[in-house]
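What follows is a set of notes on a single structure, which appears directly below.
Heads up, one of the protein chains got dropped from this complex, but the rest are sitting where they should.
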Amino acid sequence: MNPRIITKDELNRLIDQLINTTKVYAPVRDKTGARWAKISSSTEVYLEEVNTRDPAKGFFFPRCELLLKFDQQGCPVEPEPPGATVVFGIRPCDARGLEFIKKFYTGQDRNDPYVRARVEQTVLIGVACSQPAPTCFCLAVGGSPHSQTGLDLLLIDLGNAYLAQPVSEKGEELSRTYPEADERSLKLASELREKVEAEIRTRIDTERLLAILKDGFNSAVWAELSKRCVNCGICTLLCPTCHCFDITDESVRGKVARYRVWDSCQFPFYSRHASGHNPRFSPSSRFRNRVMDKFYYTVEQVGEISCVGCGRCSANCPAGINICQTVQEIMETK
Amino acid sequence: MPESAEFMPKIVAFLCNWCSYAGADLAGISRMHYPPSLRIIRVPCSGRVDPFFILQALLQGADGVLVSGCHPGDCHYLTGNFVARRRFTVLHYLLEFCGIEPDRVTFAWISAAEGERFARLVAEVTEKVKKLGPNRKLRKELIDEP
Partner (left out) sequence: MNPDDLLRSRAKELLNSKQVRVVLGWTASPGSPVSTPLFARTEEDADRLKVDETCSLNLANYLLRFKDEERVAIVARGCESRSIVVLIQENQLRREQVYILGKGCTGVFVQGVKSPSCAQCRYPNPVIYDEMLGDPVEPAEPDPALTQADAEFDRLSQNERWEIVSADISRCIRCYACRQVCPNCYCPVCFVDASNPQLVGKTHNLSDNMLFHIIRALHMAGRCVECGACHRACPMGIDLMRFNRRVCRIVQEKFNAVSGVDLNYPPALTRFAPDDPQEFIK
């Protein structure tokens, strides 16, 4: 699939055209920096922030998903299908996160119909990062500010135009009518990639980390590391790949609905059994679970670590805990 | 049920067993008329009323809430209504601050002898809530979209 050149004006026109036929989501300006919102015009798109505060996982795995509903007479009401959706301006780390969600819920022998429906009806247009945030470390976990994984189309900002690299059929569809990219643009894109990648210096030996974690369930390091953690759950809720959920039934004046909502292993009753026994009650066991899940458990489950290096957990932890620092201390214990 | 286009609000009333509930009972026995807007919940004391109940009533769709207990100094448990009074103060002013209409939640002290006063209060509260219209701000609806 050949890369194309799209000028910024043409891109705005494309976005406005898409708005006429589908739901389009993009980062918009917010008091927290940038957040995801449905846009009604290309002028609302805000790409000045390195990333949105909230993760993009909601596009495949929403915070609250209606599973079924019954009216007052007890008749089922079909939930609305997600409908065609375009997500514009997603960063490569978040796209890798979405790819993980897709793999976790629809790969192998799993078949989550809700996630599958969203995957099929969503087009992901990514924008490569031109500068990292101090907490970014995608390169340390196998990603890149120019990674194409999970995207349908990747846009690289060359200044007054974008290089558009189609990654999938959907991406090819969108970009077909634009002129092919020339050598100079390709070279510039490559240089920009090198430049931004050079600014991310953190490296994690994930193989060695995996080996240490496999042996380290009972290590004393967890109690030490988790002392400062307040188990608020921000890390899990903002994480592009944290995927735990709860099912909750609600009934209001005779109408009943069942929802799937985000849950967090950091919440005190996350692992509480109906008997009242709670195997993961202590703060340190919950802290350990998150680190283990990101860098070990998902390797066993779907063959890859699930941390994408977006740095949201580190940037937003109220207790100042930094995941790279945590991982480094774990590796220093062996 | 007679056809009526007029809105009859649903008001949840928490009445303390020893004074206000008895006062309401007296109104009934004396065949005093008052609007059929109340859904009464008997509690042992106004001190039992957790602000959570009041909000939950509004969430479930009540258009108004009435909370009534013994006059201060006359509480069957001596101090229950004193404790409640501070709680209600904070709730009242906080709800007003948030933009919830103050007339939706009414607090009162009604004794067991005040049957007529109870009837008049219910009429007054019902009128006020009728004017405000159905509760839409806090009423919970099942959400659809993420």
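The letters A and B name the chains in turn, as written, and every chain counts its residues from 1.
Going forward, a residue touches a chain if its C-beta (ideal position, glycine included) is under 8 Å from a C-beta of that chain, and two chains touch if they have at least 3 such contacts.
Fair warning: this is a prediction, and the values are worked out from it, not measured in the lab.
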Absent-chain contact - pick from A:Val86, A:Leu237 or A:Cys265: A:Leu237
Contact partner of the left-out chain, one of B:Leu38, B:Leu91 or B:Ala112: B:Leu91
In chain B, positions touching the absent partner: 51-52, 55-56, 59, 72-73, 79, 82-83, 85-102, 106-109, 121, 137-143
Missing-partner contacts on chain A, residue numbers: 30-32, 53-54, 63-64, 134-135, 227-228, 230-234, 237-238, 246, 248, 250, 259, 261-262, 264, 267-269, 314-322, 324-325
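Quick note on the criterion: only the chains that are shown with their structure count from here on.
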Contacting residues of chain B [partner chain A, same complex]: 60-61, 140-146
Chain B-facing residues of chain A, complex: 58, 62-66, 69, 79-80, 250, 252-253, 255, 257
